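Incomplete set of chains, arranged as in the complex.
For reference, chains read A and B in written order, and residue numbers begin at 1 within each chain.
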Amino acid sequence: MIELSPQGLELTQIIPGMMRLDTWGMRGQALLDWIKQVMGMGLTSFDHADIYGGYGNEALFGDALRIEPSLRHQMQLVTKGGIQLMHPNRPDIVVNHYNTTAEHLIRSAEQSLLNLHTDYLDLYLVHRPDMLMHPSEIAEAFYQLRNSGKVRHFGVSNFTPSQFTLLEAYLDFPLVTNQVEFSVLHLDPLYDGTFDQALLSPYAPMIWSPLAGGRLFGATDDPQAQRVVAVLEEVAREVEARDIDSVALAWILQHPSNPTIITGSGKIERLQSALNATELTLSRQQWFRILVASLGHNVP
Amino acid sequence: MIELSPQGLELTQIIPGMMRLDTWGMRGQALLDWIKQVMGMGLTSFDHADIYGGYGNEALFGDALRIEPSLRHQMQLVTKGGIQLMHPNRPDIVVNHYNTTAEHLIRSAEQSLLNLHTDYLDLYLVHRPDMLMHPSEIAEAFYQLRNSGKVRHFGVSNFTPSQFTLLEAYLDFPLVTNQVEFSVLHLDPLYDGTFDQALLSPYAPMIWSPLAGGRLFGATDDPQAQRVVAVLEEVAREVEARDIDSVALAWILQHPSNPTIITGSGKIERLQSALNATELTLSRQQWFRILVASLGHNVP
């Protein structure tokens, strides 16, 4: 388990992400079996959002959990609110937008509780910075959700350091994480102050798209990916990793901010591969060879 | 009236800007009549700078005010110093540059008092960040101008968050505003930390070029403007606004930092259109449709 912040929330280092749960072909008892298998592997934290699966994935998960409610207290549930996505189920939404009013964030969290068949969330995140957000609205939502016991910890996702600092100034408790995109092909948080802030706060960032959304597998017109895959293959041989995924994830885990990783697949072998990453240690030179391949030039 | 900061300066939400006063064809009594008409509409704050109109617009305004000096205490005067612009009247200036020495800022503010025919300024702004500025020089100017009663409140214009923080660290009172460019076609302050800082301080930003310098009217080779105008026209119909200007300005006013808007026109109907904007409320989706048209892509 990784402690996200001194406030005490612990999540597993590898966190199964439920973004594509609707495409895995499992429902009810079959899904429950999968959840129990995954939890048996030690992966007890699950990452959700209200909008995943056309606003439907939380309920799929909750329908499985309803069969065996006692599982709830052995897992950690993370979800997010604040995005309003166009979808056939939401004909009133005519443009993708954000809503971080207190009213919306509270209503969305309460709906997530219903969907997930639980009476509390371990962690609730504002999914995207909202250009119209007033931090006092978010603070009000967080206070109400915390005081009512509906949510235990709060964080954000995709926030810049400036936005993170702003919101935290309106709270009398720290945000426990910022869930951001990071991978061997997406290096921004190393350079734009995001990880500096994680080490300063301190909090453990949560990483989404840790395998660059599939760009590591097979693109022939993607020179950056080709350079990186070549080095990942070398390093995989050197450290005796079974696949390059493990190396790509180990590269993330080696960051001193102590990140956790959100996976995207429902396949047990992929989750095992992610777990394998937690056992790998890259040397500094291996880590920088991968960085340099991604940058396309030596570090200065 | 909008309170710019907890320090207490209040300005009108719509602020007639005097940048092009010299081109409006009004002098003396005619200009006084215009000022009184505008003040009768509730627009009592006026935005100046020493350099406007080839260093001449402050004096045009002051010459009108001289006819009826009692008006002074019913209005709020804002002006700026620190730019040294090449102009036939200033043959000693051979390159546009900045001067934020204490000596220059004090002399410039004192000249503005003479020009405007007043003995105090409600708000004095450093017009641009000066690459050679020493914050202790600006602080010295501000203290002297404040202690002598010549200036009541201080701020900056076009400062980055980093520059704003630096200057404020040298002052024992807060800056009450940052006057920055923002419009449906110029989105930077939403993303670069400027508005985050406004909400954090907090202060109400003042917005210049709120109609994007005319880019909203008629450019056929400006795809961004064309996309935005199309959506502004849709939204204008939906909210029953008389024109797209009002919608473009309402879009600005809806930002939670509580901005004030500097207008550019001397035409009463344009000022009325700006005033109309203060009565409009856009839905979140209307606001984001305009943002998305400006960005050219959906928000993530």
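Throughout what follows, a residue touches a chain if its C-beta (ideal position, glycine included) is under 8 Å from a C-beta of that chain, and two chains touch if they have at least 3 such contacts.
Given the structure is predicted, the values throughout are model-derived calculations rather than measurements.
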Size of the entire homomeric complex in copies, 2 being in place: 3
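The rule we apply is simple: only the chains that are shown with their structure count from here on.
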Intercentroid distance (Cα basis), subunit B paired with subunit A, Å: 42
Subunit B to subunit A touching residues, read off their complex: 161, 190-191, 193, 196-197, 199-200, 254-256, 284-285, 287-289, 291-292, 298-300
Parts of subunit A lying in touch with subunit B, wherever the complex brings them together: 84, 93-99, 128, 131-135, 158, 160, 162-163, 165-166, 169
